[in-house]
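Only one protein chain is missing; all other protein chains are in place.
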Amino acid sequence: MTGTELAVLAEAEDRRRRGGEQRLLVCCGSPCMAAGAESVLSALRGRLAASGMATEPDLVGTGCRGPCSRGPLLTVQRRDETDAIFEHATPELAVAVVDALSRGADLPGEGRLPERFPFLTCQTRIVLANCGLIDPDEMGQYIGAGGYNALARVLHDMSPEEVCAAVSASGLRGRGGAGYPTGLKWQLVRKERRDRRFVIANGDEGDPGAYMDRALMEADPHRILEGMAIAGYAVGAEEGYLYVRGEYPLAARRLGKAIAAAERTGILGSRVLDSRFRFRIFLRMGAGAFVCGEETALLASVMGHRGEPHSRPPYPSRQGLWGCPTLINNVETFANIPAVISMGAEAFAAVGTAASSGTKVFALCGELVNTGLIEVPLGTPLRRIVYDIGGGLPDGREFKAAQTGGPSGGCIPAAQLDVPMDYEALQALGSIMGSGGLIVMGEGSCMVDIARYFMGFCMEESCGKCVPCRAGTFELFRMLDRMANGIARPGDMEDLERLCRMVRETSLCGLGMSAPNPVLSTLRWFRDEYETHLRERRCPAGRCAMNGEAVPCPS
Amino acid sequence: MSVVTLTMNGRLISARQGESLLQAAREHGIEIPTLCHLDGLEPLGGCRLCLVEVRGSPRPLPACLTQASEGLVVETDTAALVEYRRMIVELLLAERAHTCSVCVRNGRCELQAMAARLGVDHVRFEYRYRLLPLDASHERFTLDHNRCILCRRCVRVCDAVEGAHTWDVCFRGINGRVVSDLDRPWGESTSCTGCGKCVHLCPTGALSRTVDVGDEAARERASLLRILERRAGIREEGA
Partner (left out) sequence: MQEHRETAPLTGDPKMLLVDRAMQRVQCRPDALIEVLHTAQEAFGYLSRELLAHVAAVLGIPESGVYGVATFYHFFTLQPPSEHSCVVCIGTVCHVKGGGELKDALEKRFGVREGDTGCDGRLYLGTARCLGMCSLAPVMVLDDLVYGRESPAGSVEKVGRALEVRSDRNGAGRTGRSGG
């Protein structure tokens, strides 16, 4: 396919879509599927076939639309009218909607999301622009929405150096957690004097309570492929690997389909969009190991080994897959790339804050009225996310803390609700941006319990290569467990802090280095809760068992 | 071969470009504690005892894996490092059942010696005392998981020097342990040649001769160490 053919296809798709009077979008993201989207879809299909409408509406199964706790979602798009979004859709509702449409009558008024639903209207959707609006399995719909235009532009009008420069100028930083400047990383890989280079997209999403990457891979797989191809061109790589978390078979299936479709049409392969650039993408499935999100462990896993990190330097940008320079970025980072190119670096940099440009996708969960997937400019105050978008805590409950960054992050207390969500501000509070998990907790949550929970997670996920993390997280877990069970010893608090420092300073990889963060951050903001557990043998939140029994060691 | 100059514990020392800080230190009589490292085996960076402070680095770096380079300022024995090392040894002692008085290696054990050297006179952490199995199926050797510190010397020497790759590590984290073949008893391993290299290099009482014939064992260990020395020499020339 050439650039011109791409444009023709996009126009045709656009015309077709405009020609149709109505579109019915059923959210088929995993949460909505679990809530019964399949039956809504088949009810719609059946009723449409039976209705004998002259111009049958487009029926589209999309990826995640956002407000997942209200799924399954059914969206009715009509020309010149605002979308009607139905929550908790059922097959009966599907029948009623089709009947109303075929009679030209008003849609059912029940079960609709409010017209100006702040959860949706308060967002800035760049990465998620297509999520919930296109069928991820139909490449044509991605192209219709302007997809692969950026790739065509890059291949025909820009040199690899110019692409790297544009990404640098956009100020884009890695969305996988650490926020490393993306353009800089690309230039590092590009500079290496080697024939063979690789690009890897990190879709391992290990944070146990977040699903941004999953939703993205399921809802708009081509955007990630496009970002990877642009990266390949920029750094001089011909092969890319997409590493998908083992628990995400649907994402893997959709990505697999997307790759096949792109190869069939010459968007990927030996002559990308009829240029002389060659790029192929291979899918790799993880198999359940959080540490494989760490870049050197990821390399080991892609090469078929135990996912054990190795010491850096050498960094993957110098010695990655099979010893070759390798660019590793998070899938959301790649999904930003087409936008950087098509909006232009300056326009992109204008979104967000000076040091943290662009938007961030969060999986907003926990004790909130509205939970789901959101995208906001970096630097958006936490309060706005919790209260405007999330609708606050249900039943007027009090906000206690927000957890970001999962097992590598920390808790933000109520006094800091006005913190802007950007890399530096979160770090200053002892947490991290992380990959985008954002869990809101109310008074019923106990901070010692949360710290113990994450320590247990790190203990189970430690690869065991280095002593501080292997034996240290185990020891820390035992201490926290004693506290939660009311059998802590007098010196435990001091030992806890000392050991936390040691594990943080001496571990080999990021997992061990950051494993103490949840403890240190809860100690910083909620020390009194620890004291109460220790001295009064009481859990203020009433969450810990405090039954004097130690949990048996894992066997 | 180019030579670089760096500062270690306030002394100016020279080192070959590409050499590790550990090697450079040893050549100048500065002893940095190690447990997993052995010259001639691929460095692992697992025990973290060799951590040193390098000016400009936000956290300590492993001397066995950090290359010497011009102008580095290195401290190998700060109070913080000593405290970290003690804790690491304590963690190791608490992790498995180390009751020296009944151990075959009592008096000749690198872990025990390290504890003594660092002045670890008591262990602050609760001993785990989870009894792990003992594999005495091999006619000449015994594996006692209760003494293993997962330094992987056995894995590395069996793979790189003997070429048998009988050992690997299975499971992960605190549940990790060394394993022969498909978790077959060592005596039934089809890949093991019975060369004894792993036994000679094991720093603890985890791998031992079932009947320890003192002199012969010492001779074999000495000749193996010479092989490794040569390997180390070859690797450097190749590097």
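Just so it is clear, A and B label the chains in written order, and each chain counts residues from 1 on its own.
The rule is simple: a contact is a pair of C-beta atoms (placed from the backbone, for glycine too) under 8 Å apart; a residue touches a chain by one contact, two chains touch by 3 or more.
Please read these numbers as outputs of a predicted model, since none were measured by experiment.
Enquirer: Relative to the complete complex, which of the depicted chains are touched by the chain excluded from display?
Expert: A, B
Enquirer: Which listed residue (B:E53, B:E83 or B:D168) would be found touching the missing chain in the intact complex?
Expert: Only one of B:E53, B:E83 or B:D168 touches the chain omitted from view, namely B:D168.
Enquirer: Touch as defined at the start, partner being the missing chain; which of A:E239, A:E295 or A:E367 qualifies?
Expert: Final answer for the missing-chain contact: A:E367.
Enquirer: Which one, A:G46, A:P108, A:P181 or A:G209, makes contact with the chain that was left out?
Expert: Touching the chain that is not displayed is residue A:G209.
Enquirer: Counting contacts across the full complex, list the positions on subunit A that touch the omitted chain.
Expert: 30-31, 33-35, 68-69, 71, 204-211, 214-215, 245-248, 284-293, 301-307, 322, 363, 365-367, 371-372, 403, 406, 437, 439, 441, 445, 450, 453-454, 457, 460-461, 463
Enquirer: Just the residue numbers, please: which parts of subunit B touch the chain that's not shown?
Expert: Subunit B touches the missing chain through residues 159, 165-172, 179-183, 190-191.
FYI, only the chains that are shown with their structure count from here on.
Enquirer: In whole angstrom, what separates the CA-based centres of subunit A and subunit B?
Expert: 40
Enquirer: What residues of subunit B sit close enough to touch subunit A in their complex?
Expert: 44-48, 51, 59-60, 62, 65, 80, 83-84, 87-88, 91-92, 94-95, 124-126, 128, 130, 149-150, 169, 171-176
Enquirer: Over in the complex, which subunit A residues touch subunit B? Could you list them?
Expert: Touch residues, subunit A against subunit B: 289, 306, 310-311, 459-468, 470-475, 478, 491, 495, 498-499, 502, 505-508, 513, 553-555.
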